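A single protein chain has been omitted; all remaining protein chains appear in their positions.
Moving on, here comes chain A:
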Amino acid sequence: MSAPAATTGHALSLQGIGKRYGEFVAVRDASLEVASGEFLTLLGPSGSGKTTILMMVAGFVEPSAGRILLDGRDITALPPERREFGMVFQGYALFPHMTVAENVAFPLRVRGLGRSKRDAKVRAALDLVQLGTFADRKPSQLSGGQQQRVALARALVFDPALLLLDEPLSALDKKLRAELQEELKALHRRVGRTFINVTHDQEEALSLSDRIAILNHGNLVQVGSPEALYERPATRFVADFLGKSNFIEGNAEPDAAGITLRRGAARVLARGEARGRALLSLRPEKIALLPDGAGEDNVVEGRIFAWSYLGTGYGLVVETPDLGPIRVHLPAWRAAVAPAEGLPVRLGFSRDAAVAVAEDRPAAIPGGAA
């Protein structure tokens, strides 16, 4: 457990796996490489197939198609107990009739490990999650955060090849969630194992992951680092699910630095590649309110239609004759004017702020393998 990182992780490879339940396709032809020691998150709304993929990796669900390889070895047909994967279940699934120590000892017990070795490993695992003093309590006597850490210790105690996490933080309140996110990230660095996490929480995915795989309707839509997905979403769905986005439709022409999108009389300079009918994603926080006389790659005039104060900033909806309603997020301390309904404003954003994305097609799988 204290072995150096990089040597302890294992690589997983999903090759065209799919799952059907009769007519219903839960997962369609998903291919994905998870590198040794990586923290990968499967992100998607409920029903997107992310949990099904995790359950296929864990061995609880048999794929209808494709293969699963661990370090090049085919494990598709292996039952769950022989895969040697640690798993943290949604709601933790601690054994209520066992103490914390017995819970953590369970994977070692069923492997027939001797008592003294077992005790040492259990103690090390509980210390790893800072629960050494809780060994004799029952799970029902612990808080949600503590139960979560017991589940982690239990999943890591037998030096698993992979750690699978099924919505590990979803049962916790917001503040605790943020705290445990940091702990989970630190734990990943400490143990150097390959983690595969499932969540529907985009913030959790962004802050924890080395890479994120975004799923929608059983399709793997895009895989990449959090920055890459946020800055260069491939489709409308990715741009919309990971953060907030405005969408601008128009006719695109390539130009020297990217594309020029025409919409009626208006022109928008943007990044990316597109020709003909195209869609731009524009993040609300990348738009500024321009003072009089200031210029920007793109300038749009409009009136504030609605606004709200969000603490860290203002959320505005600006009705523009050229581009329709545009959502803007302004840092409160930098707002040039006090927002008011009906106030005329000039919005400015750079060419880099707008990026061309594809419309979602049910079967599109760009960037399936890393």
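Note that contacts are C-beta pairs under 8 Å (C-beta built on N, C-alpha and C of every residue); 3 or more make two chains touch, one makes a residue touch a chain; residues count from 1.
Please note the rule applied: contacts and distances are computed from a predicted model.
Going by UniProt, what is the name of the one chain that was not included in the view, given "Dihydroxyacetone kinase subunit L", "Branched-subunit amino acid transport protein", "3-methyl-2-oxobutanoate dehydrogenase (2-methylpropanoyl-transferring)" or "ABC transporter permease"?
"ABC transporter permease"
Using the touch definition up top, pick the residue from A:His10, A:Lys121 or A:Arg154 that touches the left-out chain.
A:Arg154
Using the touch definition from the top, which of A:Gly18, A:Pro107 or A:Pro233 touches the missing chain?
Residue touching the chain left out of view: A:Pro107.
Which listed residue (A:Gly9, A:Gly44, A:Pro63 or A:Gly86) would be found touching the missing chain in the intact complex?
A:Gly86
Need a quick check: the contact residues on chain A for the chain that isn't drawn.
With respect to the unshown chain, the touching residues of chain A are 58-60, 79-81, 84-87, 89-91, 93-97, 106-107, 109-111, 154-155, 158, 164.
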